[in-house]
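The complex appears here minus one protein chain, its other protein chains still in place.
Right after this comes chain A.
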């Protein structure tokens, strides 16, 4: 029988060689390697202040016959710390999801149990296949004054811990960021950029639960963002862009009435329209190409090129 033995980091571990007497002659191996006698007390194996490297398969053989008398798999680990739990409604009013993680590894298997209480009713938290440490709850009722209480308990062979969150329905509403953000120059408008985006696809009913948006933009050469809040629609024209400067643009979303802002969307870049430099095919350009003297000054296009007075 493949026995597993869990021990805490730092523990002293004693293993008996099955039913063998204390004074029987035996050999112990760890992962197939003989263990020297300094770790033996009679036929007992003594491991002091174990650390993670001590994890492995330990086997005990009868001295002369080399019969396997005892075998165990030692797993060294730690009890779970208080888990970190987060609940959020990114698809209001369908429901909310909770996700969790451990602040530090335990090195041994853990099991998680979550309970969701709403008033006197326990609600089912349907586990997602992926990611594993997440489940979601479907709202049966809306506009509830009763808080939701979510308790997550984590257990492993060395201990148990739990954490509890209590929140109002509205407090955890936080959409996902807007999607498909696009920014492009406006022809013949050196100070404009057109930005468009879409509601996050996870937001199920933008008609009844409209989102408002927050747009931030800045030229790459500056650190200071400019902001504009928009309650209607999913596009905006920036009209005060610096001509010719590349801009970085992001958008965030929030339910019109409740909850908190989403994270920022993926950043997009765009540069306002700039006038194409004109290729001068006039007399001045021809004479310049044939004469030996070079002149760096190009008369402005509006000047009458053949006018001798133009200097």
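As a working rule, a contact is a pair of C-beta atoms (placed from the backbone, for glycine too) under 8 Å apart; a residue touches a chain by one contact, two chains touch by 3 or more; residues count from 1.
As a convention for this text, contacts and distances are computed from a predicted model.
Trainee: Looking at UniProt, which of "Ras-related protein Rab-39B", "G-patch domain-containing protein", "Cardiotrophin-like cytokine factor 1" or "Trafficking protein particle complex subunit" names the chain we cannot see?
Mentor: Spelling it out: the chain absent from the display is recorded in UniProt as "Cardiotrophin-like cytokine factor 1".
Trainee: In the full complex, which of A:141, A:201, A:237 or A:274 touches the chain missing from this view?
Mentor: Only one of A:141, A:201, A:237 or A:274 touches the chain omitted from view, namely A:141.
Trainee: Touching the hidden chain in the complete assembly: which of A:107, A:170 or A:214 does that?
Mentor: Selected residue, touching the omitted chain: A:170.
Trainee: Considering the whole complex, which of A:70, A:209 or A:247 touches the chain not shown?
Mentor: That would be A:209, which touches the missing chain.
Trainee: If the hidden chain were put back, which residues of chain A would touch it?
Mentor: Output for chain A: 93, 139-147, 166, 170, 207-210, 256-258.
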